[in-house]
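The next block holds one structure in the form of structure tokens; read it before the comments.
Excluded from the complex is one protein chain; the other protein chains are retained at their positions.
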């Protein structure tokens, strides 16, 4: 396992850039916590008025470069997706992360997120990469529940 | 370790003979218990009026041949001893039992009790051989306390 | 009769180096598997190898060694769970079955002290049902619960033949029954109890049902779900695994309801000076550095058991056990504890020899190389119930052979003569 598999330049950049960073009031924020390292992240998914499309991800939190870059890259790549699209997008991402290096994210589908493919070889870091995604899925559930 | 070291004929005989068997009312009986096997033994030491001499051992109990023979042999060999004599006699017996085969009981001093020498090689059985002796020492203490 | 071919038996025995030791100058005949089983070499070797080359802190830190150790530990839990038909999250590691039962008992004590959670809170007059045949491990913890909470122990009678029936359990149940705790197989009687029927009775009445599976695990197919209980406990060292590790299995629901008992690191999410939040089971019950190499070794032992075949082992032990039982029954002046006619038995028989104390019986057997267990086998009340203080026990494992049985029976037949009773 090479360190550069994990820390591609795009990741180091997004760790600093942090697209979507900053929470605004309202919405249904989800707070996620990683007990091993104490990292945490709060994220709100914003939907279009008809509830069908993701218009924004807003998040704040502290954590390692993988967790920060993953949140930032998700924001960059998934903003504008329909909720349905995002769900399968997130499933695909999770499958790749859990694959222990056997599934790579295609650049066609995942764009810059493909840079996170290497994480799946570092089992201890998969949770870091998933933190923002778990928060997004949870925020979507909270949003949907509020509609019922 | 040979089984005959442990079970000399004298022991097998005393396991049946059980000198001193039968408790009578009065005195200061001591009850001893071996938690590993559930064996128990109650023994009363009877002293002469001046409290100096052991006139009898009375005991009842159930247990293995070693514990029964040890009580019976103690009765045979130590009845009539002075309390002081018995104390050092019992100490010598204990030392031999705990010696892991390095100290043999002399026939001159211990008579038929010397047949128990072999027990000391069988660590798990030392407690059995000591049961009556611990009871005797305890009964003596109880008796002495009653005099104070 | 052995169900294994001589070749098969020889191959199995070669995996257990202790079987080539001698005792009192005779090749060891190990008939004490019910107390603790011998260890297969490949499992011990794997455990050493792990200790020597892969030691690292589990669930902590990002370094590769730690990640690998964590994975190995999780895999071990998953494979032990699979062996007993459980999901990994339902399997809590403990030190031994005794500790497993204590965790449950302590949960009751802790909850009762504060009155919550309700399911684990007992009040004066609530009832705890155990059987007359329990090991001390499945009796004394309940006595402590009773002592603290004012609950009452109700003892389900066994028959004179040692059998526990669902009716007997029912006879001591009432609308105050809150706990039903009993063993799948008594370690003295070897008789298989009607576990499912008793569990159904207990759970049907709203009680929490605890099954002590120490003697049924690894001697036949164990599917914890099929017991229909809330909790099932067992120990690795009776399943060809190491000392120092055992398990508490619980349904997902009951483990979620059960309050924490032991606390500390590795079972928390957030900790402040005043209070802390806990992870879900099994982590919730496993504070501190885990039994890492023991879990690895246990899992490997069970893999070995599976490679031979659980059903094949059960058939082998049952057939050999029948011979053993018949052989002991044939020896004059030897009394078997518990009926020899029970429909289902494991390969285990306890007995009393007329006129010869079990310590002496055991010593004599030992002089002929036979390792048998003597004493009350941690079941004093059961022995009293059966009219003896202690007994001698032969118990079989996967490595036992017809020769072992023959040698044990021959020696047993000579015991009374040796002690001048014959």
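First chain written, first letter: the chains are A, B and C, and each begins at residue 1.
Going forward, a contact is a pair of C-beta atoms (placed from the backbone, for glycine too) under 8 Å apart; a residue touches a chain by one contact, two chains touch by 3 or more.
All figures in this text were calculated on a predicted structure; none of them were measured in a lab.
*Asks:* When the whole complex is taken into account, which chains on show are touched by the absent chain?
*Replies:* A, B, C
*Asks:* For the chain left off this view, which of C:3, C:89, C:165 or C:243 is in contact with it?
*Replies:* Touches the omitted chain: C:243.
*Asks:* Tell me which of C:253, C:270 or C:344 is the one touching the absent chain.
*Replies:* The one listed residue touching the chain not shown is C:270.
*Asks:* Touching the absent chain in the whole complex: find that residue among A:28, A:59, A:93 or A:122.
*Replies:* Looking across A:28, A:59, A:93 or A:122, the contact with the absent chain belongs to A:122.
*Asks:* Please identify which residue in C:288, C:387 or C:422 touches the non-displayed chain.
*Replies:* Per the contact definition at the top, the residue touching the missing chain is C:288.
*Asks:* Who touches the missing chain here, C:98, C:216 or C:400?
*Replies:* The missing chain is touched by C:98.
*Asks:* Considering the whole complex rather than only what is displayed, give the residues of chain A touching the chain that is not shown.
*Replies:* Within chain A, the residues touching the omitted chain are 1-3, 6-7, 12, 15-16, 36-39, 62-66, 122, 125, 128.
*Asks:* If you put the missing chain back, which residues of chain C would it touch?
*Replies:* These residues touch the chain not displayed: 17-18, 21, 23-24, 28, 30, 32, 35-39, 41, 44-45, 47-48, 51-57, 60-66, 95-99, 101-102, 105-106, 109-110, 112-114, 130, 132, 135-137, 139-141, 143-144, 147-148, 153, 155, 235, 237, 242-245, 260-266, 268, 270-276, 287-294, 359, 362-363, 365-366, 370-375, 377-378, 380-381.
*Asks:* In terms of residues, what is the contact footprint of the unshown chain on chain B?
*Replies:* That gives, for chain B, the contact residues 1, 33, 35-36, 122-125.
In the analysis below, only the chains that are shown with their structure count from here on.
*Asks:* Measure off the straight-line distance from the CA centroid of chain A to the CA centroid of chain B, and report it in whole Å.
*Replies:* From the centre of chain A to the centre of chain B is 79 Å.
*Asks:* Show the residues in chain C shared as contacts by 2 or more other chains, in ascending order.
*Replies:* None at all.
*Asks:* What positions in chain B touch 2 or more of the other chains?
*Replies:* In chain B, no residue touches at least two other chains, as defined above.
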